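Here the structure comes first, spelled out in structure tokens, and everything after it is commentary.
Complex shown without one protein chain; remaining protein chains in place.
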Amino acid sequence: MPAPITVGVVGAGRIGKMHAENIKNFFPSVRVKTVVEANLTPEISAWGAGLGFATVTGDPAVLFGDPEIDAVLICSSTDTHADLVIDAARAGKHIFCEKPVDLTLDKVVAALAAVRKAGVKLQVGFNRRFDHNFARARQHVAAGAIGTPHLVKIASRDPAPPPVSYIAVSGGIFLDMMIHDFDMARFQAGSEVVEVYASGAVLVDEAIGKAGDVDTAVVTLRFANGAIGVIDNSRKAVYGYDQRLEVFGSKGSVVAENDLPNTVKVLTETEVTTDKPLYFFLERYRDSYLNELGAFFSAVAGEAEVPVTGEDGLRDLVAAIQTRQKERSICPSPSRS
Amino acid sequence: MPAPITVGVVGAGRIGKMHAENIKNFFPSVRVKTVVEANLTPEISAWGAGLGFATVTGDPAVLFGDPEIDAVLICSSTDTHADLVIDAARAGKHIFCEKPVDLTLDKVVAALAAVRKAGVKLQVGFNRRFDHNFARARQHVAAGAIGTPHLVKIASRDPAPPPVSYIAVSGGIFLDMMIHDFDMARFQAGSEVVEVYASGAVLVDEAIGKAGDVDTAVVTLRFANGAIGVIDNSRKAVYGYDQRLEVFGSKGSVVAENDLPNTVKVLTETEVTTDKPLYFFLERYRDSYLNELGAFFSAVAGEAEVPVTGEDGLRDLVAAIQTRQKERSICPSPSRS
Amino acid sequence: MPAPITVGVVGAGRIGKMHAENIKNFFPSVRVKTVVEANLTPEISAWGAGLGFATVTGDPAVLFGDPEIDAVLICSSTDTHADLVIDAARAGKHIFCEKPVDLTLDKVVAALAAVRKAGVKLQVGFNRRFDHNFARARQHVAAGAIGTPHLVKIASRDPAPPPVSYIAVSGGIFLDMMIHDFDMARFQAGSEVVEVYASGAVLVDEAIGKAGDVDTAVVTLRFANGAIGVIDNSRKAVYGYDQRLEVFGSKGSVVAENDLPNTVKVLTETEVTTDKPLYFFLERYRDSYLNELGAFFSAVAGEAEVPVTGEDGLRDLVAAIQTRQKERSICPSPSRS
Partner (left out) sequence: MPAPITVGVVGAGRIGKMHAENIKNFFPSVRVKTVVEANLTPEISAWGAGLGFATVTGDPAVLFGDPEIDAVLICSSTDTHADLVIDAARAGKHIFCEKPVDLTLDKVVAALAAVRKAGVKLQVGFNRRFDHNFARARQHVAAGAIGTPHLVKIASRDPAPPPVSYIAVSGGIFLDMMIHDFDMARFQAGSEVVEVYASGAVLVDEAIGKAGDVDTAVVTLRFANGAIGVIDNSRKAVYGYDQRLEVFGSKGSVVAENDLPNTVKVLTETEVTTDKPLYFFLERYRDSYLNELGAFFSAVAGEAEVPVTGEDGLRDLVAAIQTRQKERSICPSPSRS
């Protein structure tokens, strides 16, 4: 039984609420004392009160100035992450920060410097490392089951594109979507990216191309250990959220397939059918959100190291930015408008 | 958003605690006010207090006499179920009762009569009907996807036998284990059992045979609609909890396979391996326990009918008792001591 | 390279032709010299000449009197098998006989006696033992991979019923269809059947019931080694030929699923689909027909024992006849006309 931990949550959007509720329901030794939300509404206040959170406020200073708070979860909009990390670090709070820390390298570097100076712990929210499938795959790879990795292949496709307005501020497919896959590729390969090549196209929606982004991409990576990686992304897989990977090596291969909502198959005169994959990330990665919090709280309690560091987040961002540059300068898609 | 419901839970063993915690975590409009536990310990009191339950007591009268309590969950030992159902019915409480209501037909009949007289709702805890796989299979069957059912096949095997001391009081494999499968077979067939035949053997542990039970059994059922059912049970499947079924009909077949803990497969020089099925019922049927409570609370709120009635429980018990008699009188296992 | 073998084939129906062509194409050291067909037509003569078979005749004496012929394949209609076995044995020919040797025990016993007296080899055509799936399953069981067998489960369903006229002479579902499964059950269990129980129904076609047979059946077996078996048969699985089995034991379980024509799956907005199982036995068991011939020729060449003996055929027939008696006397199906 770990020592009790008191936390504050900044940002009461979908992810912030989910984390707060998960803590309430599944981490009895962790108390959510304070929730900070810039756009405070009566609904959010009622939500927090209903869950028994002591304070729901629009003012982050309440949180950072509270000596009872051990750690803070930063779940606000991306452009506020870096400043909040710096504030939290200066206040001596341990930090769980949703990914990415920022879209610009300078701000991430500054935030990491503040964390290092303050000596607090920082975990970045790459939850997929804690997924039951991908964590199990990594376990096999790390245990040597497939020998030395030669290829890391990731398929990562969303069920439907986000609004074009989102793409305009998100940094585009490489920074808002494939950054998860860069992190996963590094995690599975156990090695750093040393070279990238990108091939993108606008095949899903012309409007995405007009916004300066691609909606379909294949990226090749070269790792320091000599392995080659390949990631494909699509903004629209009509059959649901598609999240698979393979690590192929000198002694074999490990493959992680999609989760299905059930194991039922129906055999009829014409064919055999099953249900399609789980629809989207909140279903698919449900357990991973719990597991990443568990890992963070263990680190806060001094029982383990933080498993996804600020340095990881920085390296993922570098890979994403380099890939975006490659795609734009070298490979203009013939189908883009 | 349904109207708020206040419940009491009788029995704070493994299942009672799970239900109470599930209500706390997943049913915000349902309040657990009172927990009754005959063998009250400081640990149980602390557990209840920690979860914010107002009263934890050894006296069921506190619960039945409380006008705020709308419904009661009966999760105590089997031999107390029937009397508690009667008490709860007389007190005008809706009832969720863990299966079986009793091991003797007379007591079940008496309990159902009390329920009917009081006009309260009674749901019996055959949670597997709410499992994501089996519920989906039934959906297909009910929708006519496989035409008229001809065969219902159920494999149901535990990872390890219970203590022999448990078998001595449980009613044996047909009443403590296969009763779930009788209920599932009736549910999937959409028809009542009109004939049973049993073939049992002691193959797992001689001590089970000495206790007067079998540990391995195949039972054939005939349904009123003409379909044939077959259930196999084993007390010991070393590879984990084995829960599968098939409904075969005039237009096709629907098959529900085991859940695996992950989708990972490892290919090596010698073979391809995956992890084995989930270990036991708390993992395997995790979602079904939530779903059955949700269905009960909907019924209490007047939004739906109770999906598993006392009549269902009675019919399952009749099938189990008849099967036990058949196995014992007709087919003495040559391997039994 | 085995010594050259010269064979004759009796019966040029579907199975006889298939065996003759398989020998021609895949067994270069075996020569089909003579084909005997009672209902000789110009087409059959042309077929044989086209394949280079020296003699195509209506007279079996040509074959049995030919000292060049080492072995004979009996592929004629079932009612001629026993007499042909006796004739072949007396002529000193090794015998491969399609199953069953006969539908009556007396004639089978007489045929086996003739074989024993002549000292020739007899293999009965239970080809499924040589199927890539079922042979592999048996290998695992025989190697102890699942410990001591406790349960043997077989699903065996045809894509469509035969003509009712066939059922009238075939001996019915237990003798023309399930006899294959009795053989498979004995093969997998590695033990003999000591008790049977049958539950049959007429669910596919009323005309089958009027012909005195059932079209759907579940049979429970008890083996000498204590294991329990269960076989289900249906005359009509609309999704194709359904041939699966499981052997469950003290250390695990081995499962053989259906073959599919390809590994392709299609994921769409509504579901995931694959093609259904192979249509019928000539496709499904294609390799098994080659393998059983190979085993027979090895036995003829003195390199191995015959793997499916006349005794096997006799025991399968006994199980089938007893099951038919049980089904008829004990369990009149309520739905039968």
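For reference, chains read A, B and C in written order, and residue numbers begin at 1 within each chain.
Just so we're on the same page, a residue touches a chain if its C-beta (ideal position, glycine included) is under 8 Å from a C-beta of that chain, and two chains touch if they have at least 3 such contacts.
The model shown is predicted, which means the values in this text are computed figures rather than measured ones.
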Out of B:Glu43, B:Asp106 or B:Glu269, only one touches the absent chain, namely B:Glu269
From C:Asn39, C:Ser77 or C:Thr268, the answer for touching the chain not displayed is C:Thr268
Among A:Lys24, A:Lys107, A:Arg222 or A:Arg315, contact with the omitted chain is made only by A:Arg222
Touching the hidden chain, out of A:Glu21, A:Asp83, A:Asp232 or A:Asp287, is A:Asp232
Where chain C meets the chain that is not shown, the residues are 25-26, 28, 50, 132-133, 136-137, 140, 145-146, 251-259, 261-269, 275
Residues on chain B facing the left-out chain by the touch rule are 237-240, 260, 267-277
In the full complex, chain A touches the hidden chain through residues 148, 150-151, 153, 155, 157, 194-195, 197, 199-201, 203-204, 216-218, 220, 222, 226-228, 230, 232, 234, 236-239, 242, 246, 248, 250-253, 331, 333-335
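In this section, only the chains that are shown with their structure count from here on.
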Interface of copies chain A and chain B: same or different residues on the two sides (over or under half shared)? same
For copies chain A and chain C, the superposing rotation on Cα atoms, rounded to the nearest 5 degrees, equals 180
Distance between the CA centroids of chain A and chain C (whole Å) is 57
Where chain A touches two or more other chains at once, the residues are 267-269, 275
